[in-house]
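A protein chain is absent from this complex, but the other protein chains hold their places.
Right, chain A next:
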Amino acid sequence: MKAVRRRVPGLLAWFAGIVFFLPIAWMALTSFHSEADAATNPPSFTAALTLDGYREFFGGDGGASPWPALANSAVASVASTLLVLLLALPAAYALSIRPVRKWTDVLFFFLSTKMLPAVAGLLPVYLFAKNAGLLDNIWLLVVLYTSMNLPIAVWMMQSFLAEVPVAVIEAARVDGARLPVVLTRVVAPIALPGIAATALICFIFSWNELLFARVLTGVVAETAPVFLTGFITSQGLFLAKVCAASLVISLPVLAAGFAAQDKLVQGLSLGAVK
């Protein structure tokens, strides 16, 4: 009896895990069904599998190809992540390893900008972009996504760099190592896993963003999430196609998320939880 009771929490956890994962599993299964099999009630669990959904999503039946949108998303996410690292690394250095005076105040200023809802700046950004001829330009999104992720990156990076023991840096300096050497040989190896996790989290947030992309891009610079919203316009059955599309577009995020799994909490809680 006692053995049974000890196993109950584990079984409950498994049950919860399966319930939470069920929609994703069902999405994956449906993406491999034909449209006719995808739209049945009761659901067809054992219908024949096909790649038609994926073929159609990738423009098989003369629909719009998703590749330009995927490429735009990749450019916006990767370029903004690189820019974030470029700006956040030196800033985090000045907030941890060689801190400026009142460094906590500066850190909290960064955080406070993240608390401003992005939607409040939407209109001026739109008007500016329109006047500067930057509408439908992917580089505008790169700049905006950089500003969106910069506070998170500074916070995360600060907490990772602060983990580098001061004594180790001191020792290297005493041994006559110059700053670049200290940074590349001493600081980087210790802080690298954290920097990688920061980059992955910034990538995820940029890849997911919809509101700004939707308002500021059109045909040329459309990103994958915008493509997805414009996907369901025609009549008829589209479930398998939507499932295939959602899965393909979520794959980079799932991959990045699981790669950063261990540091995910620290990043999402802005370094407050380790």
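FYI, a contact is a pair of C-beta atoms (placed from the backbone, for glycine too) under 8 Å apart; a residue touches a chain by one contact, two chains touch by 3 or more; residues count from 1.
In this section, contacts and distances are computed from a predicted model.
Q: Write down which listed name, "Dihydroxyacetone kinase subunit DhaK", "NADH-quinone oxidoreductase subunit I", "Sugar ABC transporter permease" or "Methionine biosynthesis protein MetW", is the UniProt protein name of the chain that is not shown.
A: Answer from the record: the omitted chain is "Sugar ABC transporter permease".
Q: Touching the left-out chain: which of A:Leu49, A:Leu192 or A:Leu210?
A: Checking each option in A:Leu49, A:Leu192 or A:Leu210, the one touching the absent chain turns out to be A:Leu210.
Q: For the chain that's not shown, point to the residue among A:Leu49, A:Ala64 or A:Val119 touching it.
A: Final answer for the missing-chain contact: A:Val119.
Q: Can you work out which residue in A:Ala47, A:Val143 or A:Ala196 touches the chain that's missing from view?
A: The single option touching the absent chain is A:Val143.
Q: With the missing chain put back, one of A:Ser65, A:Thr104 or A:Thr184 would touch it. Which one?
A: Only one listed residue reaches the unshown chain, and that is A:Thr104.
Q: Residue-wise, where is chain A in contact with the chain that is not depicted?
A: Where chain A meets the chain not shown: residues 7, 9-10, 12-14, 16-18, 20-21, 23-24, 26-27, 30, 38-43, 87-88, 90-91, 93-106, 108-128, 143-144, 146-147, 150-151, 154, 159, 162, 166, 169-170, 173-174, 204, 207-208, 210-211, 215, 224-225, 228-229, 232, 238-239, 242-243, 245-247, 249-250, 253-254, 257-258, 261, 264-265, 268-274.
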